[in-house]
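Missing here: one protein chain of the complex. Every other protein chain is in place.
Naming follows writing order (A and B), and every chain is counted from residue 1.
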Amino acid sequence: MKKTVLSLAAAAAVLSFGSMSAQAATKACFIYVGPIGDFGWSYQHHKGLEEMKAALGDQVETAYLESVPEGADAERAIERFARSGCNIIFTTSFGYMDPTNKVAGKFPDVKFEHATGYKREHPNVATYNSKFHEGRYVQGVIAAKMSKAGVAGYIASFPIPEVVMGINSFVLGAQSINPDFKVKVVWANTWFDPGKEADAAKALIDQGVDIITQHTDSTAPMQVATERGIKAFGQASDMIKFGPTTQLTSIVDDWGPYYIERVKAVIDGTWKQQDVWGGMKEGHVVMAAYANMPDDVKKLAEETEAKIKSGSFNPFTGPITKQDGTEWLKAGEVSDDGTLLGMNFYVKGVDDKLPQ
Amino acid sequence: MFESILITIATAATPLLIASIGELVVERSGVLNLGVEGMMVMGAVTGFGVALATGSPWLGVLAAVLVGALFSLLFGFLTLTLVTNQVATGLALTLLGLGLSGMIGESFVGLPGVKMSYLYIPYLTDIPYVGKLLFGQDPLFYVSILLTAGVAWFLFRSRAGLTLRSIGDNHTSAHALGINVIGIRYLAVMFGGACAGLAGAYLSLVYTPQWIENMTAGRGWIALALVVFASWRPWRVLAGAYLFGAVSIGQLHAQALGIGVPSQLLSSLPYLATIVVLVLISRNRRLTMVNTPASLGRPFVPDR
Partner (left out) sequence: MRIELVKRPEQSKLFSALSPFIALGLTLVAGAIMFSLLGKNPLDALYYYFIDPLREVWSLHELAIKAAPLILIAVGLSVCYLSNNWNIGAEGQFTIGAITGSILPVLFPQFQNWTVLPMMLIMGMAGGAAYASVPAFLKARFNTNEILTSLMLVYVAQLFLDWLVRGPWRNPEGLNFPETRNFHEYAVLPEIWSASGRANWGFVFALVAAVALWFMLSRTLKGFEVKVLGQSPRAGKFAGFSSSKMVFFAFLLSGALAGLAGISEVSGAIGQLRPTISPGYGFAAIIVAFLGRLNPLGIIAAGLVLALSYLGGEAAQISIGVSDKVVRAFQGMLLFFVLACDTLIHYRIRFIGMPAKTGEAAQNV
C-alpha cells in the first residue's frame, strides 16, 4: 500500500514537472557539504560545475545548494531538487549516501550521482570517486628524495578508508626510494579549521619532520611550511600561490571532465548506472606543476606519474607488509579495489596507531 | 624547539585572549553578548580585505577594529535601546555575521593574504632560547598582553573602571547615583566589538593569512567560555587562554609522537581541562561570587 501511494505521488510529481523540463535545457543540480568558499572539497566540485556549464552552454541549466548538513537535512534538500525539475543530481559527500538512495527510489526518472559512496540501490543511482591515492604515491616518491630527516608529517582529517589509503600510498611511494622512510600522522578531527591545521603543521615540524603533506582542506599548513622554510604538498586545489617557494606539487581534484561526460549522457539519453573510480588515467586526478625540486627528482616524479597513468603500475603492488609485521601482499600481487575502499590498517612505516 | 612550541601556544592563545578581554569588559558592565563569533568573523574578513586592497596589514587591523565596533553597535542598539533579550540577540548577531562575512568574502577565496611581519630588534631577538619568544613575535601578541594589563588597570585601579563595575553589579543604584548606565554600556559593548574584530584580524592576518568562510571555527565560543572561566578577572583570562592553547598544542604533539590514544580523546582534552580547572577554582565560593557581575544579562530601562 505504502509503496503504491508513494510511487503514485512520485509519478504525479514527475508528470507535473515533466512538461516543464521537456523543451527546456537539461537541469543539473549539485549538493555540497561545505561552503563553495572552502577552497577545498566543495570548492573543487563547484569548479567542476562551472567547467561543465562552460562546456555545455545553453544545453544545461544548473543549480546548487551549499553547506547542506549530513543528516535529516540532506534528504529534504535532495528531494526538493528532484521535485524542482532537476534531471540529474550530484550529491557530493559520503554522508548523503542513504538519503540519495531513498529519494532515488521515489523519483525513478531523475538520475542521481553520489560521490564516494558504495550503495546503488536503484537503477537511477550511480557512484563515482577518484583515486587520489595515486597522486599520494607520487608525493611519497618526491618526499623521500627531498627529505633529509627521512620523516614526513601528515595532517589527516578523519580516519576513513579514503584517508588511510592515502597515508599508506604516500608511505609506499616514499619507501620505494628510502625503505626506512617514516610518516608521523596528526589527526585534526576536522576537514576545515585553518588555525588547527596550522598548529598541527607547527607541532609536526617541531618534532623534526621536514616535509608536510595534508589531507585537510585549508592552505594553512602550506603557509606554515613556507614560514619555517620547509617543503610541502598541496591538497584538493593548486596551492602554489600560498607557497611559491614551498609547494612541490599538489593533488588537484578535477571533477569537470566527469561532470561534462555524465550530464552529456543525460542530454543524449545514454546515461546508465555505473560505479566509476577514476584516477590519473581518466584525468580526474591531476598533479599540479612540479616545482621547487631538482631536475632529477622532477624527472623521477614525472616517470612515476607516467607509469601510473599508463596503467602499468598500481601503487598497491606487493610485497607490502602491514604495520604489525604480517604480510599483506606477496611480491607482484596487486590489491583488489574492495580492500582499498574499506582500508582500515596501516602499512609498515607509519608512526601512528589507527583507531579500531 | 621548546621555544618554538611556546610561540605556537602563544599564537593559538592570542586571538582567544583578545576576544575574551573585550567580552570581559562587556560583561563587567552587565551585558552578555553571545555574538563574539559573529563579530570576530566580520573582523577577519574586513582585516583580510582591507590589507589585501591596501597592502598594509595595519590598515587591515584598523578596519577590522572599526567594523567590529560598528557591528557590535547593532547589538547595542537592540539590547540597550530596545531592551531586547541579550542572549537571543547575541546569537542572531552571530548568524548575521557568519552570513555577511561570507557574502563580503566571496571574492577573497583562494587568494594569499598579507601577513603581518614579526617583530625584530637587533641583538635582543637573536638571544638564544628566549629571544624570539620575548622579542620576536607578531606585534599583536604584544598588543594582547598590553590590552590585558590595560583592562586590569582600568577595571580595578581607575575611577571609570569602578563606575563600569558598579553598573554591572547593580544598574539601578548606579542610575540613582546619576551614572549614565546606557551610555557607558554602549561604550563597553563597542569595546568588546572592537576587540572581537581585532581577534578576527589576528586570524586572517597573522595566524593563517587567508580568508575562508567560517574561519573562526568556533573560537568566539571558546572566548566566551574563557571569560566565565576567569571569573571575570583579566589576568585569569590570560591564564585560561594560555592553558587552552597549551593543551590544544600539547595534544597535537602527543599525536605526532604516536602514543596510540584515540585522537578524539586527545582533541577533547582542552575542553575537559578547562572544566576541571574551573571546578577547582570555583570551589572557593566567595571568590567567584564577588566577581560575578550581578546584573549580567538583565535588561535595564531608566525610569525618570
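By our rule, a residue touches a chain if its C-beta (ideal position, glycine included) is under 8 Å from a C-beta of that chain, and two chains touch if they have at least 3 such contacts.
Fair warning: this is a prediction, and the values are worked out from it, not measured in the lab.
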Of A:E51, A:D98 or A:D238, the residue touching the omitted chain is A:D98
The one residue from B:A53, B:L162, B:L177 or B:L265 touching the chain left out of view is B:L265
For the chain not shown, which residue from B:A53, B:V87 or B:A149 touches it across the whole complex?
B:V87
May I ask you to list the residues on chain A that touch the chain which is not drawn?
2, 5-6, 9, 29, 35-36, 63-67, 69-73, 75-77, 79-81, 83-84, 94-95, 98, 118, 158-161, 189, 341-344, 355-356
On chain B, the omitted chain is touched by residues 74, 78, 81-85, 87-89, 91-103, 106, 213, 221, 224-225, 228-229, 231, 262, 264-265, 267-268, 271-272, 274-275, 278-279, 282-283, 285, 288-289, 301, 303
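Everything that follows uses one rule, which is that only the chains that are shown with their structure count from here on.
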Between chain B and chain A, distance of the C-alpha-averaged centres to the nearest whole Å:
36
Chain B touches which residues of chain A in the complex?
35, 37-39, 43, 153, 159, 184-187, 189-190, 192-200, 202-207, 218-220, 223, 237, 241-242, 351-353, 355
Under the touch definition given earlier, write down the residues of chain B that touch chain A in their complex.
1, 4-5, 8, 11-12, 15, 102, 105-106, 109-112, 115, 203, 207-210, 212-215, 217, 219, 248-249, 252-253, 255-258, 260, 262-264, 267
